[in-house]
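All protein chains but one are shown in place.
Labels run A and B following the written order; every chain starts at residue 1.
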């Protein structure tokens, strides 16, 4: 593959999954692949898991890491074409991406959506600009609308916890005090589509995901019914797509509790707000897979980087 | 030892000291020990010496380093149990510590006290939470009430500069414009206790250290008398323990000067305010050991990490 910006670029997702599993089994089996190779990690937004797991993955491959918090270490970048740059933006993405490409063999980019302009966010302005102007592969460290390293780690975690060919998976919206992106939910749905699981999405009315994401999947506004006999419950908050970026509900009845979970496994991408998104009792139970999901982030990143280095 | 959170966990402090001295003699004699090992350094507060010397120590051992300024690179963490996390804290320490444990073989944590709630600070909420919820050893990079890497480096520096079995050491409070923690003073006293030196503590009334720290040591409110015939003067400001976190005095008469120093060596953990804590003439004299103390921080950290990796 040329970039790892979304699962769409992955010709053989099952091979990528197998590679991630192989990396977990032996993290250092390709520790010479990254010799004299450098990955640049550009953060436009905060990061804990992504920052550490992607560095760890690079180090497992013997790669060097150049990490930069763009806004605090550098300056604002301009992404529009043809403008007269006399405001607060000191450099154009055309130069920045081309320059960083010369120091790095792969560039990772994290840039969240503004959540005010849906068209702009779903055009993936920042990520697309890097793909357009960089001369090396781009790896998506969570963009405006997708988080494919999380999606791959999630798929891997599900594989590790069921023998079923077609487990029942429920993606449930959950309450949150702030407006959050749809990126994790979008990537989870796309990966579950590829995985061929029995996926149900449940959320209050008004929280429909983008039509191109949700199409073909069961959507149920009744959480309890949706969750019946689920093997895995994936909880996640997102703000409204239709009333873009709005928090339409903070209804605490949508919080995941042990009663709702039943015998299912619990999943979440983290960070998670305890007793808002999910109760302590769920997170502290052995049914919670959230720490394992985070661990698998390393191997998802490692598999993606191997694929890009070998492409 | 399981963690290096304070000297209390060190079963054989003399062996740790010897190891630090051995690391200084040959910094690379265990440069394979850290192969495929990673230390995560989490900074909740600013750091220069600790940041650089701990990284240097890890590199001397061949370890990878993942360094993170938690508040600027990530988000606020919740340390209380059972709360409904709907305020400004995005992640609970339970998840954060468990997740980072998967990327790291050792986690270093620096978190200063708030200096408003003594009970809370002396419970070492943050450091304790990491020890409780992480699954790997924790190394204290200066906590609310102790700074054991500094204490070990200080002991090492004293050893290098005297042949005496029982040198006379004076820990002197010194003025400072801001309220500072008691952590360095606490760890210095604990290490001097183990070292079996002749320790005198001198400070203005109201600056008594915690009873469990100071017990058994000579305390003298008259700085001049206390310092007579000292071999080493260790200056440090701290805010009041009894009137917790208060600056009760900024009396410039407590500043260390060449007259007070006499033939003694001068020590301080740095950063130091020149001509407030200590005069230029002392710091610029050959009797000042402050730069050597800072150098020994690397080898103290290296010894602690070796001990944790081999535990």
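What to note about this one:
One rule holds for everything that comes next: contacts are C-beta pairs under 8 Å (C-beta built on N, C-alpha and C of every residue); 3 or more make two chains touch, one makes a residue touch a chain.
Worth saying up front: this structure is predicted, and the values here are computed from it rather than measured.
Touch with the chain omitted from the figure is made, among B:66, B:127 or B:290, by B:290. Contact with the chain that does not appear here is found for just one residue of B:1, B:219 or B:276, B:276. One chain is missing from the display, and on chain A it is touched by residues 36, 38, 40, 64, 66, 68, 72-75, 78, 81-87, 90-92, 94-96, 98-100, 102-104.
Where chain B meets the omitted chain, the residues involved are 27-28, 43, 46-49, 51-53, 55-56, 59, 69, 72, 177, 270-276, 280, 283-284, 290-291, 294-295, 298.
Going forward, only the chains that are shown with their structure count from here on.
Between the CA-based centres of chain A and chain B the separation comes to 39 Å, rounded to the whole angstrom.
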